[in-house]
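One structure, as structure tokens, below. Some questions next.
Every protein chain except one is present and positioned as in the full complex.
Right, subunit A next:
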């Protein structure tokens, strides 16, 4: 009998060739009726089985070989991502971090694209994986029933065509396990209530000039277990409710609205935080951070003002007794008013994403947000 090391190598080779062939054949499968999705699932299952086998074989394969095996598996995953990226709307939004990279190519989205609430006209609708484009944003209430054909279109093509008109995208969140939105510019994203099954953990990374509202799925009994916001510029993030910690890193010239048990901010600059936090918020390596309590529009029974410690900030870069120069309380007159939260930030028909960001002083002629703040 052959040496187990040798035997495993042969087995691995055979398996990997098989999976590669499966990936190659995805393009030929029909995207309708879930045929392609079944193919993708099969490939994913194969990859995870193979990586388990490598784990099990650690007893008899040397560590150098192990590394080679895991690199081969990684390459396989990347190949799959590239393929699914090519094949259409599935990769437009990604829900698993192992798909990271697939959306990087979409980062140059046109500024007026919006992802609107699919529950607009009939809240009961079960969102399928549909991507639709409407010529006029004002007609968005009429998009309840979507033509099936749109899901077969190449998403990238749609994106590049729709720079002159407002478009509405309705990617499916109903099967996602967690929320990981990354690499977008100039998008207005609203998480639908169907995403509430996906709130085990959330992350928003590498966003610029975006509005993201995650209030709806997280406030009705399904808060995020944990939330990460990282590398965000000139954006409005209404992060919703987090039952555990919220981690904010490298955020500049933005407004963040969040309710969390614990909040930690690192490397943030010129940020306004509307906060509900049941412990002391922590900042480290931050400057010009202004805090305000959670607007009453977003308060629910779990975020009563009595438990809010939004203004008891601990600055780890300022251990002296005097007040830290790195943060301040946002004066009432500079706070965003209640009706703006209620009406403007969910998207007005006449306003583009940039218009809303301008009204909130996030986008300014100088490029620095909140110029009024700076002068007072």
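Keep in mind that, in the parts below, contacts are C-beta pairs under 8 Å (C-beta built on N, C-alpha and C of every residue); 3 or more make two chains touch, one makes a residue touch a chain; residues count from 1.
Criterion: contacts and distances are computed from a predicted model.
Student: Pick, from "Phosphatidylinositol glycan anchor biosynthesis, class U", "tRNA (guanine-N(7)-)-methyltransferase", "ADP-ribosylation factor-like protein 2" or "NADH dehydrogenase [ubiquinone] 1 alpha subcomplex subunit 1", the protein name that UniProt gives for the chain of this complex that is not shown.
Tutor: "ADP-ribosylation factor-like protein 2"
Student: For the chain not shown, which residue from A:77, A:205 or A:272 touches it across the whole complex?
Tutor: A:205
Student: Out of A:278, A:300, A:328 or A:344, point to the residue that touches the absent chain in the complete complex.
Tutor: Touches the omitted chain: A:278.
Student: Per the definition of touch given earlier, which of A:66, A:328, A:344 or A:364 contacts the omitted chain?
Tutor: Of the candidates A:66, A:328, A:344 or A:364, A:66 is in touch with the missing chain.
Student: Kindly state which of the options A:261, A:335 or A:358 is in contact with the chain not pictured.
Tutor: Of these options, the touching residue for the absent chain is A:261.
Student: For subunit A, which positions touch the chain that isn't shown here?
Tutor: Per the touch rule, subunit A residues meeting the hidden chain are 51-52, 55, 58, 63, 66, 70, 96-97, 177-178, 200-201, 203, 205, 225-226, 228, 230, 244-245, 247, 261-262, 264, 266, 278-280, 282, 284-285, 314, 316-317.
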